[in-house]
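Just dropping this structure here.
Missing here: one protein chain of the complex. Every other protein chain is in place.
Chain nomenclature is as follows: A, B, C, D and E, assigned in order of appearance, with residue numbering initiated at 1 for each chain independently.
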């Protein structure tokens, strides 16, 4: 029995409120249960130095948590003067994942920055971020296409992410904070609509796992991402 | 005529949604028109080093803007590795203002940290922050009193803040971004319910002002803060 | 009775020694009683990036205290690796104040940097800095005009600043450290010769204040600044 | 055909020179072909603050590359003033991996720091680091046991890591730099002797992959780690 | 002929104004010609962590230049966020030199911090700093002895420093900026009254030098330091 009473393959409620902020070219508030993340996509008509003059675009991401998104207040990274290793790891993962479904040549020489700011955390903030960032990106690209700045759609497919883990011996889907902090293994899957994989990160925490365990987690992730793809479709009509 | 069509002494709609995040001891989302700030109050059972063992508490504040709270995306301060002078100035003002209505001896040897995170900006973010931070603080103190951790109420009075300015020669109340960026003078008033003043910051921007102008801005601020005190009362039943 | 024995509207002795350092285009040592600040104006034939090619100039300021300017030694900001919020707040105020009396178009595409380094502190360091910075600026502009680099005088008027406060219930002028550290309210006024106001910052410390108090402090500031304008005139023959 | 002429499941030559530096409690120079990493294990009789007084130990890691370990010189992180996101990600992975085979309670209240410094890079530096760090750790623990500081062996098993990837459509083992920079997918596996998995990180680069691809990479990793376990055994007689 | 018209073994005018600032336990303004440095000695009743509980004291130094001490304005180190290598090298030299004439055991468990702030630079700032820092230290120790906090004098001897160099083939004493920037070799000598040497730093700039050159520079330094010892004696009556 899971602490939340959910079945092993049962996700939390997912909601995606689009247009959550007025200035960004694309934005949403994504919720996986009590985990809530503001995702915005900002279009900038310039690219990082290493891409200048190459005729292609770039997609990158930044991630942060409000100090009191968590049970106890964490120190603000801007006040500490640096981003933690965890923050950098997560924002690199978000950027890499989104780039795997974008044709950077079709994007033209511009950059889209995805900001994922967690306002409330209850496990799975990085996977909610990736799933919501896709919606923000989709909306920003739609804006560019409506304005005629883009004629071909640079987005190849939907992408979503979900955490799975082995909790008290049972593989379970979409861990909340209580499960996450006592799981034996913790895995994040980034999947592309249609069955391809963009990233697997599966880490032993209390106990190691085996090939069979890895595959069972992957099966759960496929169930979860199917749900997220549907929510993304409803949010964007795509 | 103001760009927004408002009368010179007319404020934007104010809303205060309490309990906006689940982990903080007190929280709200405060909106002054399109300016939206998440305010949380976090109770910590310790005080800064300079107060240890003195039997009194502390109230402090931190302020930040999400990168895309504004028209164009700003660089994340955590990524830059330091807080701007503007950020530090604002968070010092918020902390100082709130401390002016708290009896730190009655608070006991604990600290309340007020985090004000702007998720959407349209002028007046610092004054909305102060006004919302009071609500978060009030709710956190209520929590402490309900739990019996405090027997006497350490909060002396309500405090609110509003910006006023001279725009095209006319003193106006509650500037939005369009007015703020073209105002001749820009003033922030922090007022205490009952008529006392906690802080005045009045700055010439395009043109200097005189004593008469200062007094007219103060009158507008009194009108505005009366409105905010009422909204605070409705939000907290105090 | 004030700790110093001064009357409520009595200032400390003001001296302004011009040409205090040999390399700067303009410089002075300004003393308000035991508060002593070296002010230098450095002319640079370039402007910050945001002004390049716009045909206008810039005036900015930096402020610092020598570690042992104060009763107990403070840590050197260069050793800590960052400027405090207080330092940034003060240097922003100095720059903003001086810019309010300079016609940046007449200055041409050059920058004048005002460095205010406190070598001895006894209250009122920021107001002494503003008052002395004007002298350094005036001298640097005179140098540019004598050289023919400027044909029109870009300085519109004199500007001066003074602190006032409510000490044991009495509004007093030009607080020294002893008064400043026990004042109920502390205000800094930046006034322009001729009666206009550039900035008011009035902060409740131990106790809040009211409109009447604010006006009485403004009256004192007008008395004080008249004295400073005279000292500036004697120092610069303007 | 691989650029190096190796068969798809063929590793590069592995050498592990133990006792490479004289001061560390355990050390080795590990080479995977032209990739060379100095691994040292330093025993410190203290633990990080969050573990003090809990009677258990800690294992952590740091990773760095000499500036000219690579084809073109990279900027020194100490000169830049911060560790890159990549560096932090790698050192977190090394520490987490090694901790998964150490019983921290048996280690006692002491810390072992594993430093992995890449002196020459040709792909696979993080996996060589993990594999070499185990040897350094094993030797340091042996030293503690010989001295009688430890009576029970806190190391549960060998751990090793290897990179695999899909290169021009073919899954291959132990990528060198040329393959790594043009691979479609790049995966790092951290395996424990006996068949359990500590970590899988599989990332789509040029192209996404599927479940079948993931499993084939895992098979290759099992072949590779078997080779590394043997080299570790020869190096440590364990 | 030297640019200044001085003879090869002729120093610039030296003045030492003691009691230059009111808060420091010891202070002076030292001038070597147009080079002017404020030196303060601050007594702190604590020692750095590595000396706690060892019953001995510590002497350390910090050095800085005001931004416009030089011909063109230099960036403020506090604004850059770090001290340059040059600054650190100089302050390490000052601290090391002064410690060589202090018996740290006799000083007791307290620290004296010497701050050397250059307000005007014309060559030889580090040697003026050392020479002036001794005076500030002497005065601070005198204060401690008068108060009875010290019964035995911890200062063993006077220490002074002077720069010498080879300029257009001629060894010269006490280089000013013009000579310093075109010298073939530049040497700083820190000498102790009575003939002993604390430090020699002799660097080839445009051209290398030989043993004979080194000895001739040392002779000049002995002449120069004799002059400084006399000025120190007059300033402190010691």
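The working rule: a contact is a pair of C-beta atoms (placed from the backbone, for glycine too) under 8 Å apart; a residue touches a chain by one contact, two chains touch by 3 or more.
Here the structure is a predicted model, which means the values were calculated and not measured.
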Partners of the unshown chain among those that are drawn: D, E
Residue of D:15, D:56 or D:70 touching the missing chain in the full complex: D:70
Identified contact with the non-displayed chain, of E:85, E:148 or E:169: E:85
Absent-chain contact - pick from D:7, D:78 or D:149: D:78
Touching residues on chain D - with respect to the absent chain: 21-24, 27, 34, 38, 40, 42, 44, 62, 64, 66-73, 76-83, 87, 113, 115, 117, 119-121
Residues from chain E at the interface with the omitted partner, ascending: 82, 85-86, 88-89, 91-92, 96, 100, 187, 192, 195-204, 208-211, 213-215, 218
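Simple rule for what comes next: only the chains that are shown with their structure count from here on.
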Centre-to-centre distance between chain D and chain B (centres being mean Cα positions), rounded to whole Å: 50
Between chain D and chain C, distance of the C-alpha-averaged centres to the nearest whole Å: 59
Of all residues in chain B, the ones touching two or more other chains: 81-82
Full enumeration of touching chain pairs: A-B, A-D, B-C, C-E
